[in-house]
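Here it is: the structure, laid out below.
Rather than the whole complex, this shows some of its chains in their spots.
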Amino acid sequence: MSHADREKEKMLARVRRIRGQVEAIERAFEAEAESEKIMHLIAGVRGSVSGLMGEVVEHHIRYHLVDGEKFPGALDADAQEALVEIIHTYVKK
Amino acid sequence: MSHADREKEKMLARVRRIRGQVEAIERAFEAEAESEKIMHLIAGVRGSVSGLMGEVVEHHIRYHLVDGEKFPGALDADAQEALVEIIHTYVKK
């Protein structure tokens, strides 16, 4: 299994987990669960969606902004790390 | 259909829409779509989840903090509106 295939499987596992969390919210509404429980479930989905976004944005910054084969060394390593860190501060919340 | 039933249907429609959006992300990963597209889809889910949370928290503030039948007039109307407004500033984002 290639690196790209493993990445894809990891992302798909995350998305499927989110789908499961959304289905749990659906069941909670159907069962007329207390709003405390429903708010808790929604907060969980929100966290997972933010985690997924953080992963995708980080991947985008590392691999899609600059074609590393055509422009080796063009992406400034320090500037990239600082950006990734700031992104996570915002997105993973 | 009672008010509570209509509320429940409205919430369920929102959750089902979110499930559909999550399934679209799953298909995008499977089809190896560009990260631009995937980030856009995730941002859409995030917005819908926040909108749902905003609705649930607002409902919680209006109807669950104080039992209006047992304590009529106990919930300060201005303080409640200010809180709902601040919540939406944070949650609906």
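Think of it as A and B in the order they're written, each chain with its own count starting at 1.
Just so we're on the same page, a residue touches a chain if its C-beta (ideal position, glycine included) is under 8 Å from a C-beta of that chain, and two chains touch if they have at least 3 such contacts.
All values reported here derive from a predicted model rather than from experimental measurement.
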| item | value |
| --- | --- |
| Number of identical chains in the entire complex, 2 depicted | 4 |
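The rule is short, and it goes like this: only the chains that are shown with their structure count from here on.
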| item | value |
| --- | --- |
| Whole-Å separation of chain centres (CA-atom averages), chain A against chain B | 20 |
| Footprint of chain B on chain A - complex, ascending | 8, 11-12, 15-16, 18-19, 22-23, 25-26, 29-30, 32, 35-36, 38-39, 42-43, 45-46, 49-50, 52-53, 56-57, 59-60, 64 |
